[in-house]
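Of the protein chains in this complex, one is absent; all others appear in place.
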Amino acid sequence: MRKNGRGELDLRPILLEPRVSKHAEGSCLVRFGDTHVLCTASVDEKVPPHVYGTGAGWVTAEYGMLPRSTHERMQREAARGKQTGRTLEIQRLVGRALRAAVDLRAIGPRTVTLDCDVIQADGGTRTAAITGAYVALVQAVRGIQKRRQLAQDPVKRSVAAVSVGIVAGQVHLDLDYDEDSTAEVDMNVVATGDGALVEVQGTAEGKPFPRAELDRMLDAALAGLSRLKELQEAALRTP
Amino acid sequence: MRKNGRGELDLRPILLEPRVSKHAEGSCLVRFGDTHVLCTASVDEKVPPHVYGTGAGWVTAEYGMLPRSTHERMQREAARGKQTGRTLEIQRLVGRALRAAVDLRAIGPRTVTLDCDVIQADGGTRTAAITGAYVALVQAVRGIQKRRQLAQDPVKRSVAAVSVGIVAGQVHLDLDYDEDSTAEVDMNVVATGDGALVEVQGTAEGKPFPRAELDRMLDAALAGLSRLKELQEAALRTP
Amino acid sequence: MRKNGRGELDLRPILLEPRVSKHAEGSCLVRFGDTHVLCTASVDEKVPPHVYGTGAGWVTAEYGMLPRSTHERMQREAARGKQTGRTLEIQRLVGRALRAAVDLRAIGPRTVTLDCDVIQADGGTRTAAITGAYVALVQAVRGIQKRRQLAQDPVKRSVAAVSVGIVAGQVHLDLDYDEDSTAEVDMNVVATGDGALVEVQGTAEGKPFPRAELDRMLDAALAGLSRLKELQEAALRTP
Amino acid sequence: MRKNGRGELDLRPILLEPRVSKHAEGSCLVRFGDTHVLCTASVDEKVPPHVYGTGAGWVTAEYGMLPRSTHERMQREAARGKQTGRTLEIQRLVGRALRAAVDLRAIGPRTVTLDCDVIQADGGTRTAAITGAYVALVQAVRGIQKRRQLAQDPVKRSVAAVSVGIVAGQVHLDLDYDEDSTAEVDMNVVATGDGALVEVQGTAEGKPFPRAELDRMLDAALAGLSRLKELQEAALRTP
Amino acid sequence: MRKNGRGELDLRPILLEPRVSKHAEGSCLVRFGDTHVLCTASVDEKVPPHVYGTGAGWVTAEYGMLPRSTHERMQREAARGKQTGRTLEIQRLVGRALRAAVDLRAIGPRTVTLDCDVIQADGGTRTAAITGAYVALVQAVRGIQKRRQLAQDPVKRSVAAVSVGIVAGQVHLDLDYDEDSTAEVDMNVVATGDGALVEVQGTAEGKPFPRAELDRMLDAALAGLSRLKELQEAALRTP
Partner (left out) sequence: MRKNGRGELDLRPILLEPRVSKHAEGSCLVRFGDTHVLCTASVDEKVPPHVYGTGAGWVTAEYGMLPRSTHERMQREAARGKQTGRTLEIQRLVGRALRAAVDLRAIGPRTVTLDCDVIQADGGTRTAAITGAYVALVQAVRGIQKRRQLAQDPVKRSVAAVSVGIVAGQVHLDLDYDEDSTAEVDMNVVATGDGALVEVQGTAEGKPFPRAELDRMLDAALAGLSRLKELQEAALRTP
């Protein structure tokens, strides 16, 4: 039995609290159980060099953890002078995932930066970040639409993410830190609201896994993602 | 008249919410109006080289701002690869201020690190950080006392901080961002619960100021600090 | 039709040239068509802190590209002063993949570092690197076995990697640079010699993909990996 | 009794030697006893981005210590790869102080950079730097006035600085290194030639100090500053 | 007797293999015995600021060693975050040497970057790099000549380099790593094909050396350089 009576295919209690920032164009404090991530969307009327002059816009993400968001205090990346490989990998993933949600040409020549800062960590920070950043991104895009005449709606589809793994031989959805530490296989699935895949990353932690397990994990993840989609929609309806 | 009907010598609404972190040995989310700072205290059973072998402990602080805590998004210091001079200056100030609260010998050979991370900024982040970090520090020290037999109470006195300035020729207490931007003189005062001075930093922003103004600003700051002391005590009594 | 008459499910011409370095304990120059990666394995009789004292060893990887391995010259990472997120992500992947091949406890308290340096790039450098690094790693481990009495054979299974993608709606195996640039979905599969999965990373480049495509890509990748395993075995038999 | 028979409210022997550099537009070698700081003023016909286009100019400062200016050799900041928090804090203070001396609009679109390099240190390097940099700045401004038709004299007021502290319970002016190390309170005062305050920074080193001590320290500092102003004027009259 | 029956004034077996890179405008894999350096020449239609606007071009070089090119594995400079002093010194030398070969005005406003990457090291990497980079540079210049109408041939003279030293009291040409480690004097000579000097760097490793030894070393070096010139010409004639 999992903590708090959770079933193997249940998500943790999920909370998506939109509009928590006084300054940002979009924001969402997302909680997957004890994992809390503050996502903000900032709109800048400039684009990076590789997009400049094409008329299209850009969506990018940055990720960070507060030094004591974790069980043991981690060194502050700003003090250390560089971001770890894990941080860079996560923020590249979050950026790719959110670019799948929008039509960059329809956004026009501006950049939306999604800052995902982990206030408290208990496993699954990258999947919580993607799920919350989508809410912040949509708010920011709606704001652009209000201020500018956009020919088309830039939001093409919803995007969310969840982790899934094999713990003690069984598929478990939405792993917390303790489960993640003992999982035999760990997978992150990013998908759209109608179940198409955006990114799949599965890793054997101990020993290699048969393809059949990949299938069972995908089943579980897609079920969870369909629930996350409803919660995102509810959050976006909150005035 | 100031925003929200505040009088010139009034503090903004102050909230000190203790024990907000699942992991940290001490924590406090402090709000001075729209300025919100998350302060955590982490205890490490090691000391830095300059204290090593003396039997004494150490208290230090780190400070950061989330990239979109401010009106315009700032570059992430971790991505930039170094902390700004302003950040280093503030975290040195916070560390000095908090060391005045404790007897480092009584703490024993361990380090308490105070992380002050600005979630939302509206002026006065460094004074809010000091005021909240004191609450987190005392919790962490009480925890050490529970786990270890300490000969003496390491907490010697309370410490808080407030800003004060001259805006449009008048002394104003606890400046918000707009007031700070137009202040002629800006001063931060760190003091103990019984009104002794720990640090005074006054700066003419535009033109030099007569000594009499320094006196009037100190009067206002010390009155505010006495109110902050009561709020710190109340927060520490919260179970 | 693909370049050089290659069929959609064919690998490029693969060459694994072992023992190319005068100094390294293991080495292999691997070619996947015009992608050439020099892999060396270096044995050091030390272990990193997180393994220290456990009796176990460690396997890690570093990755780099020569500045003109690519079509346009890239800035040298050493001159730039830091490794890109892409580099860090790849070297973390290569390290994880190769650790799946060995029993770290059986290696004993020493570190094997796999340096994968891209001499010439034409797509698939990370999968070529994993495939070649396995050959270099086994040589280095055999060398340790000769010098030391090891109770058990540390090599548990072979590991190789290949890319697969959807190009113009069709599954293609082992993408070259031009194919990779136009692929709709891009996936890297790391697996053992008997077809168990070590790591699966699939990314929608343009629009999300249905789960059925994931299945077809896995079929193609596993077929290619079984051929790579034979070539690794042949290379290791070369005197 | 202080070293060399100095009274508690006496400055150390002060020497302001102007025009010591063959290349700089302004320069002054300043000595406060055994503390020697070389100050140069460099004029550049460009301005930083935050001033660009406003027609105004800018004054900024940099500070450094030669590695063996101190009793024990310090690591060279250039070799270490970054400036310490102390260095950044001091150069920000020197810049703010000197900007109080001039009308940035009257300077026109150019930058004056004040480099303050400590040749030998014995306490009070930042106050010596400010005092000497004023002399270098005025020379550089006079040079600009000669080469360009400026509508107004950009020099608005003189600025100097001195330290003051409580040592063994008594107010002491202009602390040397040994006094500074044992001071209970340490304060730096920057003021104009007619006694208006530019910056006040007072810090309790051991225990908090009553407000009355702040007053007595200010009395002593302002007396010293009036003497420094005369020495600056004399240096500027030197042909 | 030297390794492999080499006489004191003999070069090691020299191989200059041109056109080894699919992407670079010029390339040469150079071998001086077991020292192997891959040299590529990349043409960029831009020039650095100090040449901008003069109509002239620029030739520059970068140098690196693969981590396991050496007997013991070296730390990767990209991971370390900066290039060593030795690397910077060598790449400055290679750049100066190759600029002596060409008329920068005749090249026109473009930059040729010579990347010299040591694949395997056994002494004399900088002299091999210069010798091979010349071949890559000429190919790249010939390519520019084909694509653009250049008024004049930019190649003014050939340039090559060789090391020479005093080992056990005797002059030795083209030192390998073991000889270099025990040499009493070590000298690198860069010269043109007709024996004029471009750069001479001689260093006493142990004790200072009389001027007569400098003369004898120069005799040996110039003889070797005349042989290198022939090999460069042969490589450039290779289709």
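Lettered A, B, C, D and E in written order, each chain numbered from 1.
Following the convention adopted for this analysis, a residue touches a chain if its C-beta (ideal position, glycine included) is under 8 Å from a C-beta of that chain, and two chains touch if they have at least 3 such contacts.
On a predicted model such as this, the values are computed, not experimentally measured, just so you know.
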Visible partners of the omitted chain are D, E
Sole contact to the chain not displayed, among E:Arg2, E:Arg19 or E:Arg96:
E:Arg96
The one residue from E:His50, E:Arg147 or E:Arg211 touching the chain left out of view is E:Arg211
Provide the residue numbers of chain E that touch the chain removed from this figure.
82, 85-86, 88-89, 91-92, 96, 100, 157, 191-192, 195-204, 207-211, 214, 218, 222
Residues from chain D at the interface with the omitted partner, ascending:
21-24, 27, 34, 38, 40, 42, 44, 62, 64, 66-71, 73, 76-83, 87, 113, 115, 117, 119-120, 122
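To be clear about the criterion, only the chains that are shown with their structure count from here on.
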Disregard chain B; the chains then group as A, C, E | D
Hop across touching chains from chain B and tell me the fewest hops that reach chain D.
1
For the two copies chain B and chain C, what rotation in degrees overlays their C-alpha atoms? Round to the nearest 5.
120
Distance between chain A and chain B based on Cα centroids, please, to the nearest Å.
33
Separation of mean Cα positions, chain D and chain C [Å, integer]
59
Residues of chain B that touch at least two other chains are 81-82
Based on which chains are in contact, what kind of graph results: line, ring, star, complete or other?
line
